[in-house]
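For this view, one protein chain was removed and the others were kept in their places.
Chain naming follows the written order as A and B, and within any one chain the residues start at number 1.
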Amino acid sequence: MAPKRPLLAAGLMGVAGLAASACGSSSSATSTSQTTATTAAPATTQANAAPNYAATETPPTANVALQETGSTLLYPLFNLWAPDYHTQYSNISITTAGTGSGTGIADASSGTVDIGASDAYLSPTQTSQTPTLINIPLAISAQEIVVHIPGVTQQLNLTGLVISDIYQGKIKYWDDPAIKALNSGVNLPHLAIAPLHRSDSSGDTFLFTQYLSKSDPNGWGSANGPQFGTTVAFPAVSTALAEAGNGGMVTGCGQTAGCIAYVGVSYASQASKAGLTLAAISNQAGKFVVPTAAGIQAEAKNFISQVPANEAISLIYGPGDTSYPIINFEYAIVNTKQSDPNKAQAIKAFLTWAIDPAHGNATSYLSQVNFQPLPTSVASLSLAQIAKIGS
Amino acid sequence: MARNAEALTRIGVRTRRRKAASGAAISLGVIALALVIVPSVWIVAQVAFKALPHMSWSVITTPGVGLGGGLQNEIVGTLLITFGVAVVAGFIGVMSGIYLSQFAHGRAASVLRGASEVLAGIPSIVVGYVGYISLVVAFHWGFSLGAGLITLSVMVVPYIAKTTEVSLRQVPSSYVEGAEALGLRPGQILRTISLRSALPGIVTGLIVALAISVGETAPLLYTAGYSQNLPHLSLTHSPLGYLTYAVWTFYNEPSAHAVQLSFDAAFLLIVLVLALITASRIVVAMASRHRESA
Partner (left out) sequence: MAGAYRRRPFPLPKGKAALASDLASRTEEPQAPRVFRPTTKSPLGPVKIASAASAVAPLLALLAILAILIHQALPAIKFNGVGFFIHNVWHPGNFYLQPQTTNGVLHPAQAEYGAWAIIAGTVLSSLIALVIALPASLGAALVVSKLLGPRVRNALGVFLELLAGIPSVVFGLWGTLTIGPLLSRDVYPIFAKHMPDVIILRWFRGSTGAGEGLLTSGIILAAMIIPIIASTSRDLFAQVPKLTEEGAEALGMTRMEVTTKVTLPWVSAGIIGATVLGLARALGETMAVAMVSGSVLGTLPTNIYATFNTIAATIVTTLDSALIDGTGLAVRTLAEAALALMVVTLLANVGARLLVRKVSTTALPVGRGV
């Protein structure tokens, strides 16, 4: 299996349940020689070396305008980075746009933008179509599940199975016995649940549906289930609502009593301002957890040693009592083949600056959006990928 | 006698019933009129009410930064695109109107005219999709001013062509005949007589077309793209912002400032459209006064 689809296998390493369902449905897949172009062997050589940021951190002296688009989860961070970077290097200007991870990947692939932002790593189809496209982790993010039930201010406990049933329309009301059983002492109203999902192609949907697939392998994750992706066929639920972007999810959920939504942690403060309450969700160990810094780092530890050289890996649903199960790398999607050498240098310099703990990966930036910095070994892998960008 | 009186009452009852029905119909008509007028007034008032209290110069003079900042880049972008459309669609539209009124005849004219009218009825997103697939992707122009204004021009040429043709046809034939009698050549007549007296109509059509292009979104999203930088004057690889984009992306953000920007952009759009409509009315009024005094 693995030699045939190296990227996929690497990406799903350590997540047996998902890999099984993924492999099972397409055992007759045709071999793709192109995908081997992006090496996927676990990289141990660079992992231990101290990251050398200085090598690629110098921007060109010419004026360069960079364009970024994509993930709305990463958007608030880019909006912190871009003006500061411009202040530091006045000849480099960076425009940002929060359009959804799908657009980020597609536009970076088609060359309409310089940097795509994505919560999801590249798929084998994309890398075979554009072999020069790479995904570079910039930080670690997490996703929170929020609910809007007027009159209920306590934090709800929800299992992945219950959330899966809600999104499949099997659990219709907040006072369903399955929810009550997890939340004794909470006075749940007989209010219809409105499951919100993203209308655009989204890394958040990718993360959320991976979590559902792994917590509910026989339902959501089964061959007949919706499974996972940046766009999935959400089961028809009459109260369902689709919103564009994390901002749309927060606003839409705030306007809809009875809603449940998945939102990136960079929108945590907006979500609570909109009257949404955070729900604790079950991890692999069956414990209910919320996205704290410690929980995110505990989850990340499960996977760091397995990160392959192309850094395409799922960080969802790892073991450990304190691990928060929905975390991910936030990726910059870049084409290593740039037509303009100045642009290539500017992209390299900016991305290096972004993952440098002295600059973009400093807590002063990341804490504002509740992200966690890249571990040193991953930063080294990112630097190695950044070094490939050229003209 | 009695039978007559009975018949008269019967008629009287029927007449009253008919009159009542007529009255009811009239009041329904008045309600219908309100249904037409209320939304337009409501929308304008609502947007002005939401936008004006927070409107300041900084909205107009600072470019956008993420979800904050102002609308300078969008304002400049909208003006630039509209100017481009005025040039491209204006030229093609007026020339097309000249051809249809002066040269074309028979079946060919009918087909050309029909195609133009039908083109204006094609859903804007379909035109936008094709603009994206062909200009942005296949021609490698990237999100750009060029792709945006060509896509938009395709949509508004029919308006300009139509008004130009109609206005040229309305030039009284006596003018043309008089000029012919004076021995003017066809080119001179077209330039000095026909186009001059048709000018108000042509300008009106142009203004209407611009009002439409100011307010379009779907054809631009995937052709002009978006940028928070001030537009640079290049036809390709030059994504730029425009006011309708600001309305469309900011309204749903969980940030009061972003929603405010959305309303500000909507307000500026309405002001622009109203100004253009007023301008077209002034042109028409001036032209008719001129005609009367002549």
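What we mean here is this: a contact is a pair of C-beta atoms (placed from the backbone, for glycine too) under 8 Å apart; a residue touches a chain by one contact, two chains touch by 3 or more.
The structure presented is a predicted model; accordingly, all values stated were derived computationally and were not measured.
**Student:** Just one of B:A120, B:L199 or B:L235 touches the chain that is missing; which is it?
**Tutor:** Reading the full complex, the residue touching the unseen chain is B:A120.
**Student:** Looking at the whole complex, which of A:N91, A:Q155 or A:T256 touches the chain that is not displayed?
**Tutor:** Considering all chains, including the one not shown, the answer is A:T256.
**Student:** Based on the whole complex, identify which of B:T82, B:S144 or B:T204 touches the chain you can't see.
**Tutor:** Touching the chain that is not displayed is residue B:T204.
**Student:** Would you write out the residues of chain A that touch the absent chain, in ascending order?
**Tutor:** Output for chain A: 5, 8, 11, 22, 25-26, 28-30, 32, 99-100, 102-103, 105-107, 109-110, 123-126, 128-129, 192, 194, 199-202, 226-234, 236-244, 255-257.
**Student:** Tell me where the left-out chain touches chain B, residue by residue.
**Tutor:** 18-19, 21-22, 25-26, 28-33, 35-37, 39-44, 46-47, 91-96, 98-107, 109-130, 132-134, 154-155, 157-159, 161-163, 165-173, 175-177, 185-187, 189-190, 193-194, 201, 204-205, 208, 211-212, 214-218, 221-222, 244, 247-248, 251-252, 262-263, 266, 269-270, 273-274, 276-277, 280-281, 284-285, 288, 292
In the analysis below, only the chains that are shown with their structure count from here on.
**Student:** With chain centres taken as the means of their Cα atoms, state the distance from chain A to chain B in Å.
**Tutor:** Distance between chain centres, rounded to whole Å: 42 Å.
**Student:** List the residues on chain A that touch chain B in their complex, please.
**Tutor:** Per the touch definition, chain A meets chain B at residues 65, 67, 75-76, 78-79, 82-83, 93, 95-98, 110-112, 243-245, 247-248, 250-252, 254, 267, 270-271, 273-274.
**Student:** Where on chain B does chain A make contact in their complex?
**Tutor:** By the definition above, chain B touches chain A via 65-67, 136-137, 140, 142-143, 225-229, 239, 249, 252-255, 258.
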